[in-house]
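Note that this complex is displayed minus one protein chain, with the remaining chains in position.
Which chain is which? They are A and B, in the order written, and residues in each are numbered from 1.
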Amino acid sequence: MLIKILFNRLLQAISMAVAVGSLTFFLVRSLPGDIAYKVAAGRYGDDGVSTEAANAVRAELGLDQPIFEQYLNWLGNLFQFDLGNSLVSGLPVIDEIQHQLGYTALLAVCAVILASFIAIPLGLLAAKKPKKVIDQTSLYTSSFIRAQPVFSLGLILTIVFAIELNWFPVAGFGSTEFLILPVLTLAISLAAVSNRIVRDSAIKVLNSQYYQFAKIKGLKEPKLFLRHGLKNMAIPIIAFTGMQFIGVIEGVIMIESLFAWPGIGHALSHAVFARDIPMLQGTALMMGILFVFINTLTDACCALLDPRGEKVKQGENA
Amino acid sequence: MIKSFALSQKVGLSILSCLFIFAFVQGIFDSTSAAQQNLSNIFSLPNSQYLLGTDQFGRSMYARLGSAIRLSFLLCLLCVFSALALGVSAGIYAAWAQGWQEKVMDFIANTILALPGLVLVLLFAAIAPGSFVVLYLGIAITLWVEYYRVVKAISKSVLASSEIEASRQLGFNWFYIIKRHLWPNLQEQIFTLASFGAATAILTMASVGFVYVGLKPPTAELGLMIVELFPYYADAPWVLLQPLVVLFLLILGFNLLAGKLK
Partner (left out) sequence: MNQISIQDLAVFNAGESLISGLNFIASAGQPVCIIGHTGAGKSLLANAILGNLSTPLHASGQVTLNQQVFDLSQPEQLTKLWGKQLALLPQEPWNALNPLLTAQQQVEDVSRYVLKQPAKQSQQTTALALQQFGLAEANHKYPHQLSGGMAQRLAYCAATMANPNCLLLDEPSKGLDQALNQKLQQNIKQLAQQSALIIITHDLDLAAALNGYLIVIEQGQVTEQGAASSLLNSPRSDYLQRLIQAQSKNWHNLKPELATDKAQTELVKLTSVNQFYQSQHVLKNIDLTLHAGEIIGLTGESGAGKSSLGNIICGILKPNSGTVKFSPSLTKTDCQKVYQDPPSAFANQLPLKTLLKDLTLLHKLSWQKVIALLNKLDLPESLLERNRDQVSGGELQRIALLRVLLLKPKIIIADEAVSRLDPINAQKIITLLLDYVYTEQAGLIFISHDQQQISKICDRVIKL
């Protein structure tokens, strides 16, 4: 079971890597015009493009070789984790990414923890009395927040807490206070979705026939909840967390750009802007691998917790 | 169909209708262009000429919002319909054929799923900056997988049931099975996915606009407008507020319209 999950996920990661590699490789080369000029233009600005600059780029990217050979080289390098050098800074992509990953991990981990602290108690409270005040309030608030793009949410928080109240700095990094707004933004946007998932999952378990039967068997709280509620609720929630990492990664890209947080998301959007292709490929790959890795973890957790295997997961996350 | 809508879905539909009417009334009756600058009249308050005031270049916010909403609707319609057509047909085909055809399509879908949508769209955006078509392609490619997975899962369970066996034995062909057995079970889910997909498409376009790698100025695009107006927050908060609110309403509208995912 576990082996199968790992194998499938590994396969997925490899196919994703090949796809990202191929996509960046072929689409860049299939564009009209001289790619070297385009890259150079991206790097030095349209006015700064000279033939020498273009030739330098050509040599750097190996653009003078036959295309098929270029492609194989490209993929070959990819699997040796040789992601090339950044066209902007000239440093090896892998080093830059390692550096940025730490910042992103800090942001993401803090946000996920904070989001759990908001979402789990709120979801359980709402589930205790469905359709009553707490449940309805959380429904409306969640819908409101979910309709905000994460960058709008970040802007609003910045305006309120940084510009108007002047409690936290607007952007950048350094001390802890720089961390607060980005983490808060990401956590709120995550919690807005997951508190409803917790609620739905809890209601499903609390209304289930086996929970009822456990009560009738004579079990009392808190034993009842610990034995028949907790684990059963956790499985769909964990499965959902894996899916929610799409939100974390997309959120990280936007939030890091907004708050100028020197993480991998910022690097990605910057690489797109500067058309720094090695960096672009590296950051995209890293995010893909992270995402697959997290999903592997959640799959494994579910498989370990749930004797029935994977099938319950289907359709329960939404 | 509208009759069976829940209240929240009706609210969503109303919000979207209002935005739609706003954008098209502007397009038909308002002669000012979204790109026309008037540097002597920046950040003017709403008046009879500029119903919603002007931005940092003195452009009419009314015209720009109208144009941005039309663009958003256009993009989400294109993306949703392409993704829906591809995802639904691929899903039904895979469920029907099973075997290697299903495996191949699962493989493709899994590969795409391994990348968060925004990352994939950014990759596309890098390749041809400012291109609407590339943006559309990128978003449509990320969206179809969801239809594929949902449609395949539902179709598989329906196709394996006795009702299909019974219908075949009664002499009905594959077209009938799609029409009477599959489609009725799929339509609600597809509608929900389409609504959420529309919201995702709009959100994604705004997101890439916001990090300056989407459509290029002077296009009126919501994300781009927000990021351009943000530095002028102190001068003209009401102008910044306009694209924020419109984007919020668009996404809220589609989220509400989607109803509850079962």
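Here, contacts are C-beta pairs under 8 Å (C-beta built on N, C-alpha and C of every residue); 3 or more make two chains touch, one makes a residue touch a chain.
It should be emphasised that the depicted structure is a prediction, and the values quoted were computed from it without experimental measurement.
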item: Contact partner of the left-out chain, one of B:Ser4, B:Ser31, B:Ser48 or B:Gln169; value: B:Gln169
item: Among A:Pro66, A:Gly90 or A:Gly218, the residue in touch with the chain that has been omitted; value: A:Gly218
item: Positions on subunit A contacted by the hidden chain, ascending; value: 208-220, 223, 227-228, 231-232, 235, 305-308, 312
item: In subunit B, positions touching the absent partner; value: 161-163, 165-172, 176, 180-181, 184-185
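The rule is simple: only the chains that are shown with their structure count from here on.
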item: Where subunit A and subunit B are represented by their mean Cα positions, the distance between them in whole Å; value: 21
item: Of subunit A, residues touching subunit B in the complex; value: 8, 11-13, 15-16, 19-20, 23-24, 27-28, 31, 143-144, 146-149, 151-152, 155-156, 159, 163, 245-246, 249-250, 253-254, 257-258, 268-269, 271-273, 275, 277, 280, 284, 287-288, 291-292, 314-315, 318
item: Complex contact set, residues of subunit B against subunit A; value: 107, 110-119, 122-129, 153, 203, 206-207, 210-213, 223, 226, 230, 233-234, 244, 247-249, 251-252, 255-256, 261-262
